[in-house]
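Report on the following structure.
Removed: one protein chain of the complex. Kept in place: all other protein chains.
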Amino acid sequence: MDALIPLFIAIPLISAFLIMLLGKLVKEFHRFFAPLTLLSLLLMSIYAYVNLGSSSIQYTLGGWGMEKGIPVGIYMVLDGFSVLMLCIINLLGFIALFYSLSYMAKYTAQRNYYSLFCLIIAGMNGVVLSGDLFNICVFLEVSVIASYALVAFGVGKTELEASYRYQVLGSLGFMLILLAVGLIYWKTKTLNIADIRHVFENGYSKPFYIFVQVMLIAGFGLKAAIIPFHAWLPDAHSSAPSPISAMLSGVLIKAVGIYVLIRLFFNMFVFSQEIALVLTSLGAVSMVVGSLLAIVQWDVKRLLAYSSISQIGYVVMAMGMGILLLLKGNSEAAAILAIGGAIYHMINHAVFKGLLFMNAGAIEHRLDTRNLKEMGGLSKAMPVTSTTSFVASMSISGIPPFNGFFSKLIIIVAAINGRFYLLAALAILVSIITLAYFLKFQRFAFYNKPFGKALEKIREVPFPMSISMIVLATLCLAMSLLAIPSVSEQLLRPAIDVLMQSELYSTTIFGI
Amino acid sequence: MSIIVKQVTQLLAGIIFMFGIYIILHGHLTPGGGFAGGVIIAGAFILLILAYGSSALRLKKEVAGSSNTESVGILLVVVLALVAMLIGARVFFFNFLPKGNPGELLSAGVIPLYNIFIGIEVAGALLSIFLALIIFKEESSK
Partner (left out) sequence: MTVYLLCFVLFLVGLYGLITRRNLIKIIISKAITEFSVFLFLVLIGYIDQGQAPIVNPGSVDQVYVDPLPQAMVLTAIVIGLATTAMLMAIAIRLFRKYKTFDIREIKNLRG
């Protein structure tokens, strides 16, 4: 199992450049090599998830272990939280790749597309697996640069402008992160996450600590699109090709934004009250503002992009609540609920937001329009799209028995148990607003009177696209089983434990 | 460009190329290494393109060559790192060749090989970037 860990990064890297090299010699090489790569990654991640249990494995690159009690090597850590993120990244990557086998048929230069797609997956796997602060920055930039190119893939006016705006703000985020990493290195003289925690446990100066944490929140907030750093997200996610929108909204903002925030704030920094309040309030504001901005949109993918901002707000708010509850000291059960709810909502959102973007792509593939006022009556012409879209909309609005209901319920119960009544009320209100605009999407796209007269010529989308949507819709139903306590004990509890017992992370690395 | 530039570039391009190779090969002894040497090698080619103009050099075929070089470079790096998983201590990126005396050219195990492959890759990548921007200019001026 040890040897699997670097393979998660090496395999997509090799396949990306093999596709570039051999794609000219062998026709259609990319169409079976890229899905083969991602299928093998998916099987490896499921194998790792099943065999890991609640232990954690670390792997040192080059065999450089500890010298005189100081970790000098580059560590890669696979623990409960990382393996969950790996499963979601590779699963959604495989399904989006399968979807794009027929969606990208009308674009040229497909060889470049599949190569860049494998690079995004390689970068995200690297971020999730690294136990070293600077390695996170490097792999983050690898995946984000590939996504800049993919957003601008169909080189029209709106795509280029969206990509330019995305790139400038993304670079600003990277520079803030690098500045914060430099400041941390200055004070602690080390880059290993576990070692930094050791140093911070022995004392730190408060103004420096708050400054570094705020800079990290700003930098990773620019990558994860929390309000007020969200300005690039609606343009970028609506102008990208639909499978790339599904990957961006589904896993990229989580793997390079929210995952790193959770990892650093739970396992590296000692908890502090002010930063937890900042995180909770930013999450609550994102929730409300994102959903209010989504109601007025008439472009389908822009509506879905603003709804992404709102749902990420749920995750960040639940995370902040978890830290506040752990600081209070006497409400451990509520803290477990809050953190578990955040992780559960994160993986749920990947599944149903990916499905929603694939539906929007299917509609665009057949109708060539993204404007809600120009669609209508599609439920008879495109039955698979319509049914899966209904399932996804009910999931994201929190209607039982789909998975969104359970994750939002866990977050609201955690808020009430921890006496954050205002946050619980806001969560319920935003859930109702989400239901409102998703009913608007359903009505105007599928159940209205048909717009124009060309409805008879519209058939269902090709097989790869429809099978991807059906698989994700079944996952929406299947993942609601994770709310049953006995199931979640087995599947989600390792992730929650790794975050709650933050000293365990550093002692495992140090082998004490 | 004037004839002075063209003549001097003809004389200098080979020397710059050799200087880049020197920087790459001595990467474990002096500052520099794979990346800096690769940039200098790409600089030699870019100097030729700037001096003689893109029309005289028939550039469409060049793009394919530099792109392939870059891909081959990265594949060699990752394959070498993976080969290290089969020999010796069985870790990724392990240094498995014999390490000689520090200070000599043939020492430090597998590090000079990494420098050479990274140098190839960076030279190919920078040349591809430059050619991509030049081809844009050509297509827009037609």
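Observations
So that you can tell them apart, the chains are marked A and B in the order they are listed, and the count of residues begins at 1 in each.
Please note the rule applied: contacts are C-beta pairs under 8 Å (C-beta built on N, C-alpha and C of every residue); 3 or more make two chains touch, one makes a residue touch a chain.
These numbers come from a predicted model, not from an experiment.
When the omitted chain is restored, the residue from A:Leu179, A:Ile210 or A:Met500 that touches it is A:Leu179. Between the chain not shown and the residues A:Tyr164, A:Tyr204, A:Phe271 or A:Phe390, the one that touches is A:Tyr164. Residues of subunit B that touch the chain left out of view are 30-31, 35, 102-103, 129, 132-133, 136-137, 140. In the full complex, subunit A touches the hidden chain at residues 134, 137-138, 141, 145, 148-149, 152, 155-158, 160-164, 167-168, 171-172, 174-175, 178-179, 181-182, 185-186, 191, 234-235, 239, 296-297, 302.
Operating definition for what follows: only the chains that are shown with their structure count from here on.
Work out the mean CA point of subunit A and of subunit B, and you get 36 Å between them. Taken together, the subunit A residues at the contact with subunit B in this complex read 3, 6, 10, 13-14, 17-18, 20-21, 24, 59-63. Every residue of subunit B that touches subunit A in the complex is listed here, in rising order: 64, 67-68, 71-72, 74-75, 78-79, 81-82, 85, 89-95.
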